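One chain of protein is taken out of this complex; the other chains stay put.
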Amino acid sequence: MQALYFSWLRERVGTGSEQIDPGPATTVAELIRELSLREERYAAAFADISAVRVAVDQKMVDLDHPLKGVREIGFFPPMTGG
Amino acid sequence: MQALYFSWLRERVGTGSEQIDPGPATTVAELIRELSLREERYAAAFADISAVRVAVDQKMVDLDHPLKGVREIGFFPPMTGG
Amino acid sequence: MTVSVQTQDFDIAAEMDALTSANRDIGAVVSFTGLVREMTEAGAIQTMELEHYPGMTVAALTEIADQACARWPLQGVRIIHRYGPLHPGDRIVLVLTASRHRQAAFEAAEFLMDYLKTRAPFWKREAGAHGSAWVDAREDDDKATARWS
Partner (left out) sequence: MTVSVQTQDFDIAAEMDALTSANRDIGAVVSFTGLVREMTEAGAIQTMELEHYPGMTVAALTEIADQACARWPLQGVRIIHRYGPLHPGDRIVLVLTASRHRQAAFEAAEFLMDYLKTRAPFWKREAGAHGSAWVDAREDDDKATARWS
């Protein structure tokens, strides 16, 4: 699965884009927990989960969204466009 | 006193601008009655008083506004700018 | 705060640049442009003639702009209103508001347009193959103006 990171999530993870293995995770929330346990940089990025927004295949989703069939997952803080 | 007429009031009175003598009228409402008695063209212009707006020396006023000291009085229908 | 009453057309980009170029504390500019519509309830029109009260118009627009500046934290206001004969598609009026944030700019522009519609001494006459007639004031416009008081 392709993971994309934007804004300060990108800075904390240390890359804008990478292939990730979701392991046993079946939802977005489980994937975030899984990654946070694996490496400190993910734990730092996802420390305040209330500040994390997620898009799955380029559509905004909730944290309980399933990962089955997902090709791309994007992590970013609340948007500040306009 | 200089009287100005706009839009269909101008058309009914037959002129855009004229000198008028207010006679015994002391308020805008009295002036309208006075003119309407004098000539049919004023009676036609002022027939529906709810559709007449008045400016005295280029400021919008109510019908009971006094005429004392007034140099210019404008009569027109509700505005349709913008 | 500048107000113009004129027969000639206006250039919205130039007006916006003039309003904003000297001020780097503007975050939001809202514009309203009014255009002559071809189709009316009476049929297609060929011309719209705008009459105004020359001695009063600029003062009335200035007063409306002053009211907006008193109610919202604006960095700039520009009003241009045309008069004379216009044709379908022509621009009639431009309102520009500039502010730090968007809410003040939006609200002030709506306020200015509501007041222009009912308090600026202009009268429209539309003419087409079906004849010509003065445009009636819309009750909706009075209601829109009343919401600000």
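The first chain written gets the first letter, and so on, giving A, B and C; residue counts start at 1 in each chain.
Here is the rule we go by: a contact is a pair of C-beta atoms (placed from the backbone, for glycine too) under 8 Å apart; a residue touches a chain by one contact, two chains touch by 3 or more.
Keep in mind it's a predicted model, so treat the numbers as computed, not measured.
Considering the entire complex, the omitted chain makes contact with A, C. Annotation: of C:Val3, C:Val29, C:Ala60 or C:Ala104, C:Val29 touches the absent chain (contact as defined above).
Seen from subunit C, the chain kept out of the figure touches residues 11-14, 16, 20-21, 24-39, 88-89, 100, 102-103, 105-106, 109-110, 113, 144.
Mapped onto subunit A, the footprint of the missing chain covers residues 4, 6-8, 55, 58, 60, 72, 74, 76-82.
Just so we're on the same page, only the chains that are shown with their structure count from here on.
Spacing of subunit B relative to subunit C, judged by their CA centroids, is 26 angstrom. A separation of 48 Å divides the Cα centre of subunit A from that of subunit C. Per-chain Cα centroids separate subunit A from subunit B by 72 Å. For subunit B, the set of residues that touch two or more other chains is empty. For subunit C, no residue reaches two or more other chains under the stated contact definition.
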